[in-house]
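With one protein chain withheld, the remaining protein chains of the complex are depicted in position.
Here the chain labels run A, B and C in written order, and each chain numbers its own residues starting at 1.
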């Protein structure tokens, strides 16, 4: 069974299912996560939604409506309730349907969830997970296609992970649920149908550990989330031209595995950061800044960033396609830094 | 009268007063900006509040309650109302008492105000200003002492200014009101009583233009807001030891005057960025990243950042004092980059 | 029954018909892969948008929702750019940058569909405030769903509009569901309009499939707003024929529930009523039907034939030049 291939969506679902089996204090809430149907049709409706994209589908059947709760469109209330519940003994998973909705509930996330422990002098813990959709490519336009994880990375007290494969999606979910801090878990909408090998049982991909997705010697390409796959595609193209890149996938952005990134840069002497988020005050800038400050003497060329432009996400399909960093743009940036 | 010395607070107040005289579509709203009193005591109460720190004091007497409006504690509603009013013909100034409250109203700021124009294909404009308090040093603890402007800088569609002297406070306010975009105007709580020379009439300090606060040749110190003064203090100390720094004050962080920063770096070959905001995905990282990408060949040493630590703001006075970047820390960083 | 001129009756019928035809066509175009992204259809709720907007002029404003096509059409937005916008074409109302969820026409007073549930409440206070500060008699209608009523922004907006006596009409389009979640689960009151007392404003619940009921209640609310007497909360109970968005399996609705829809159909009821009373002839309405079918088809052809925006458009319209 080690070769079992499942989707990203299934991997997240399984990750939640196993954690909920393991620990009865893990609960799940969000808009339509139980699918509404359960409230007025028979409980065992197989067709019930599991969130907009079916990620939580079926969990209400196994765990019941006491542990899998539909919520009103009241993000402040239910995410704040997750904070309150976490600090008094549960380990809630709250689904913020799209990260673009952070603007209606950020206070409960960053000023409450992210700071209670510090403000209380360490006398509280807030073990909770916020799962949320990110990413362009779904023709969902400016308010439903953002990444925005750089905003969360700026705010102390929160942890943040951006899974990039079904395998790490499941393992990072387990790590996030078991962590005693608020962890924001970013699911890329355009990756949910991607497939990959995922073991059946429980396992943890630890927070704060990068993965070398591809070893290489000519340049370091740090690629976050969906960009990992694009960087690997670029790597194949580049390899044909004799350029051998190392692809580093941070997996967690908070805490960030600075050592892994710096070691790679010190080895390859060149850096390209690939990130779908907007560029200013972003993780991409952060990683470039890190390398400039901590590996300055090792850099043989100016580092480069391949990111979305500094604009909202346009709706029109050709515009949106061009908005997203592509393997071709990554390859071009690598060629520029190695030349 | 050219030598008139007034406070930062007075400069902002005067900036608003002149803009409101000039343009009847400029209105002001926020919690206690008219001071409540006007609603049930005589209209001409000299003692009425003008916001928590008196910045809007007296404006209701000149312009009346139709143009200077107290609001309920409903930041989403009144900041959203500013967006709606701006896109239909007014030029509102809304006061968000502390930037730490962004979490209850960010959607109206970034997803509405910052994006309407783009989402509507350029067929709307949103000329409005959000004034808000930033900064530590007031013993106001974790939720009332933040900078957070890096979050706004990350979000396309917003402009952002961080005045650093009474002079540019007044001129940037005028520029912000006259701009056809949402501009966030950050007032540092610990600077309101600072004094400086301010001309009496109208003038504009343009958005997107940095100021060389002190020319120098040995290192570039980019210092934002309150940090400008600290950098200038450090400069005097350093000058005694023969180190001559150039202090660049961006004034606007969006748009950022990249040319001014890069020219200075290309001249001095060394860079220190000083910023009171938290360090990760910050303006400080952004400016280091900019220099690393665009002036790599000119840098003779690893750039450095002097920022707040990556933690919430502690309440305890000695802790808070140590939390804030100081002239001494700036001087130490400069010494490290020039050595 | 409110007295409505024949011209107005024909206008109302035409707008409702256009909305229905537009939405049915959009469903087909989505199924055919021509309209990308999230598409939320308004079919079934036509009497609400039209009954309200019948009292407005181009100088008045509306704020809308993710389910905004009906509001656009009721407010008089042209169907060609609307359809082109759904396709993401350069000729769209928003040059293709917004799509269905951000369709807007500020010149017509349509302040935008909105991807954020409840976001229209504060914006509506803004256009209301503008009218008040400038001393005009322009009114703003804020459309929002039953689900949106649980969003904090709506509470804040209704309180603000009440204390400032803003000329805003809050119209809750209660179609019984927020996505798959039924209103009887997510709302702590049976009638959302009962919350009007929490803001000391008049509140009414009407049958949102009965054009006349909507029109009459709307007329009072709009007149009150124009007189400077402040906001009203008007709840219109209705249903949607389609899923929450296209692609929705509708698993959360019972067969019995869906079976009642035809009987409650707003357009059919309106047509029957005005023809039975001899206010207009069936022939006149048939002509409108034919015209409407034609207009939406032409709009689709226009959209289809239009070019996509140039890639350089990604970078424009972020900021207005100062």
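Please note the rule applied: a contact is a pair of C-beta atoms (placed from the backbone, for glycine too) under 8 Å apart; a residue touches a chain by one contact, two chains touch by 3 or more.
Being a predicted model, the structure only gives us computed values, none of them experimental.
A.B. asks: Could you run through the displayed chains and say which ones the absent chain touches?
C.D. replies: Missing chain, whole complex, touching shown chains: A, B, C.
A.B. asks: Of C:4, C:131 or C:187, which residue touches the hidden chain?
C.D. replies: Here the residue in touch with the unshown chain is C:187.
A.B. asks: With respect to the chain omitted from the figure, which of A:119, A:153, A:219 or A:305 is a touching residue?
C.D. replies: Result: among the candidates, A:119 touches the missing chain.
A.B. asks: If I consider the whole complex, including the chain that's not displayed, which of C:46, C:85, C:150 or C:289 touches that chain?
C.D. replies: Touching the chain that is not displayed is residue C:150.
A.B. asks: For the chain not shown, which residue from B:24, B:72, B:215 or B:241 touches it across the whole complex?
C.D. replies: Of the candidates B:24, B:72, B:215 or B:241, B:72 is in touch with the missing chain.
A.B. asks: Any idea which of A:33, A:79 or A:334 touches the chain not displayed?
C.D. replies: Checking the options A:33, A:79 or A:334, the one contacting the hidden chain is A:79.
A.B. asks: Since one chain isn't shown, list which residues of chain A touch it in the complete complex.
C.D. replies: 25, 27, 66-67, 69, 71-72, 74, 76-90, 92, 107-108, 111-112, 116-127, 156-157, 159, 178-181, 207
A.B. asks: What is the set of chain B residues that contact the non-displayed chain in the whole complex?
C.D. replies: Residues touching the hidden chain, for chain B, are 31-32, 35-37, 39-41, 45, 47-49, 52, 70-74, 76-77, 100-101, 103-104, 138-144, 309-312, 314-319, 322-323.
A.B. asks: Tell me where the left-out chain touches chain C, residue by residue.
C.D. replies: Missing-chain contacts on chain C: residues 150-156, 158-160, 162-163, 185-189, 194-195, 197-201.
Criterion: only the chains that are shown with their structure count from here on.
A.B. asks: So which chain is the furthest away from chain A, centre to centre on CA atoms?
C.D. replies: Chain C.
A.B. asks: So, what's the distance in Å between the C-alpha centres of chain B and chain A?
C.D. replies: Once rounded, the distance between the two centres reads 31 Å.
A.B. asks: Just the number, please: Cα centre separation of chain A and chain C in whole Å.
C.D. replies: The separation of the two C-alpha centroids amounts to 35 Å.
A.B. asks: Let me have the rounded angstrom distance from the C-alpha centre of chain B over to the C-alpha centre of chain C, please.
C.D. replies: For chain B versus chain C, the centre distance works out to 40 Å.
A.B. asks: What residues in chain B touch two or more of the other chains?
C.D. replies: 76, 107-108, 111, 118-119, 156-157
A.B. asks: Could you check chain C for residues that touch two or more other chains and list them?
C.D. replies: Within chain C, residues 92, 94, 96-98, 102, 114-116, 152-153, 318 contact more than one other chain.
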